[in-house]
Each structure stands twice: as structure tokens, then as C-alpha cells.
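In what follows, a structure is listed as C-alpha cells, so that the remarks can point back to it.
With one protein chain removed, the remaining protein chains of the complex are shown where they sit.
== chain A ==
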Amino acid sequence: MAKMRKEKVRSKPAKARIDPKSATEGDAADPEDGPAGDEVLQEPAAKRDFGIPQYVNDIRNKILRRELVQKLKRKAKKEKKKLRAELAEKGVPKQVPRTIESTREKDETTVETAETTEEDLEEVQLDLQNDELSQYFEQSYEPKVLVTYADNANKKSVSFGHELCRIIPNSHSFFRKRASVKKIVESCKKEGSYTDIVVINENMNKPNGLLLIHLPDGPTAHFRLSNVKLSRKMHIKVDRREFTQHRPEVILNNFSTRLGYTVSRMLAAIFHYDPDFKGRRAVTFHNQRDYIFFRHHRYEFKNREKVKLREMGPRFTLKLRSLQQGTFDSKFGDYEWMISGRRHDMETSRRRFFL
């Protein structure tokens, strides 16, 4: 009977069994064995003494159990590292994990791929040179941003707006006072110096939407704003004096399609084109799976290889809902891209992204 049990084929991986010798001796155990030794102390069914733990979970004491688990994990990790080094020596290529990003569906509007020709690139460049944001990239003006809120804005939205003003150089925040967006656009154009408008929308006492309008006839992007974390609530010990007046560097990650290029240009155009490298401030817009993550850091190079990052300022996530050509005109304006209300049609696959 015992023999038959031994030959039984196991479909599941063996539970971590405890070999009391190896557990107490620790790393002195033979590394070729599996975790905690495959030697079974006792036969499973026959004459089992329940006083002696067989599986890790049998140890009732949480502290001891946890220690043992950590020990086993460390051991497994070491072995895995060793195995990897051996494979690398042999020349076996390293495996690439299969993620949703790596299996992303090819978008035909991706600007720079292995297959784009010079002519294609030339045409896209011509398009970029002649779009509404080209003036910013020619460095012909300094951006000036107006930040407003919804009517009778909530405290959270107002704090968020103030934080944005702290990050974006040359920005001013105004209360809404029942002004319609079209009228705000008109009066900004009339006034002449403003180049961008940011409207923070709110719902359920939280900021939930961001409308970015580029003047004079720039595109209007409507984002869904989520996961807004204000700097004082982030439990980071940052001195408020670290929020300097230095102009930050803007980093735009992962915008690969033509739509992504437009959106990233709009976001970059809010900040000054000439950053103060002395201030060591960086603002990042990282796009992953169509969500744009905003982070604000100060960095310090310890040496050539290592950088120390210190996160400051708010954190928020944006998701593009629509991009409209021209200034805000939701009823009669021409849209370049719109997903609100059409998710069933557009989100056909889990591996399909638009930015």
C-alpha cells in the first residue's frame, strides 16, 4: 500500500513539506533539493503523528510560520538566481514576459514603427509643423494658463486647482462665477495673453473631469480625471519650500499613435518650453493602456548611474474622452476622436489602445 502511494502521480505541485532537519539547519541544506527537502518525514496516511507539522500551514504559531515561509522564499529566490546565471552562461536567451502591452494590437496610425518609410514620416512631420500647437514648439510665445473650476467648486477641486497652479509656471486660477466655457474662451482671446485654459469639473464632491483648451483655435481635449491625490495628503515629508519657482522638465512617455502625439503635444504646451535644469524638477505624463499618469518629482543624481527621486505634488490619472478640433463647442464642433458613448464599438479587444 505504501509503495503504491509513493508512485502516485501528482498533478499539483507538492506542498511545501517540512523537513525538520533542514528547517533548523537553515542554509546548510543541500540546494539541489526542492524547498524544504522533498524527503517526507512520515507517510501521509499511515501512522501520522499530528504533533509533528508536515506542511508549513500546520505550524499554528503565526510568527514561526511566517519566519519559515520567508526563509523558504529566500532559498527559492537564491536558487532561481543561480539557475538564471547558469542559463545565461550557456547562452540560452532570456524569456520575455507576455503582457498586454507586449501583445498590443498594432495600430496603423503609430507614427514610428519599423515599417514607416521616410516619405510617411515626412508627411506626418508636415502635419505636425502645420498644426495648432506648432507655434509652441517654435518657441514663439510663452504659455500662460488659466485654471478654473466648476461653479461653486468644492474644497478638493479648489485645492487641486491651486496645486496645478503651483506646478504649471505662469498660471493663474480663477473662480467660475457662472461663466460659460464659450464666454471664458472669448474673453481670454480678447484679453490676448492667455494661451491655454484648464477647467476642472467635479462630481460627487470630487474633481472628475479636466477640459484642456488651447487658444486661439487650438484643439479641446476632454479628460476623465481620477485618483487625484493632493500633496498634503500624500504622507510624504516634503518641505513646502521644495516647491520652487523653477520651471519643470516635462517627460512624455509612451505616446506612440498619431492621436497620442496630438494629446502629448497639448499637454506639453502648458509648460514653458525652456525648463530650469537647475531646479531639478520633473513632471511626467506616462501613458499606459490609454491612461495618462501624472507624477511630479525632484531628482538628484548621486553618481552617474544612480538617481534619487523624491515625489512631490499631486498625483492624478487622466483618460482621454474626446478630442475636438477648434475651441470648446460640444454641439456643433468637429471632433477628431470621441469615445464617450461609443465604448462598445471602439473597445473591441483587450489589447487595443488608442494613444
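Here is the rule we use: a contact is a pair of C-beta atoms (placed from the backbone, for glycine too) under 8 Å apart; a residue touches a chain by one contact, two chains touch by 3 or more; residues count from 1.
Here is the rule we go by: contacts and distances are computed from a predicted model.
According to UniProt, the chain absent from the figure is "WD repeat-containing protein 74", selected among "Signal peptidase complex subunit 3", "Radial spoke head protein 4 homolog A isoform X1", "Presenilin" or "WD repeat-containing protein 74". One of A:89, A:108, A:239 or A:305 touches the chain omitted from the figure, and that residue is A:108. Contact with the undisplayed chain is limited, among A:124, A:165, A:230 or A:282, to A:124. Screening A:54, A:226, A:288 or A:325 for touch with the missing chain picks out A:325.
The omitted chain makes contact with chain A at the following residues, 108-109, 119-120, 122-124, 126-127, 130, 258, 325, 331-338, 345-346.
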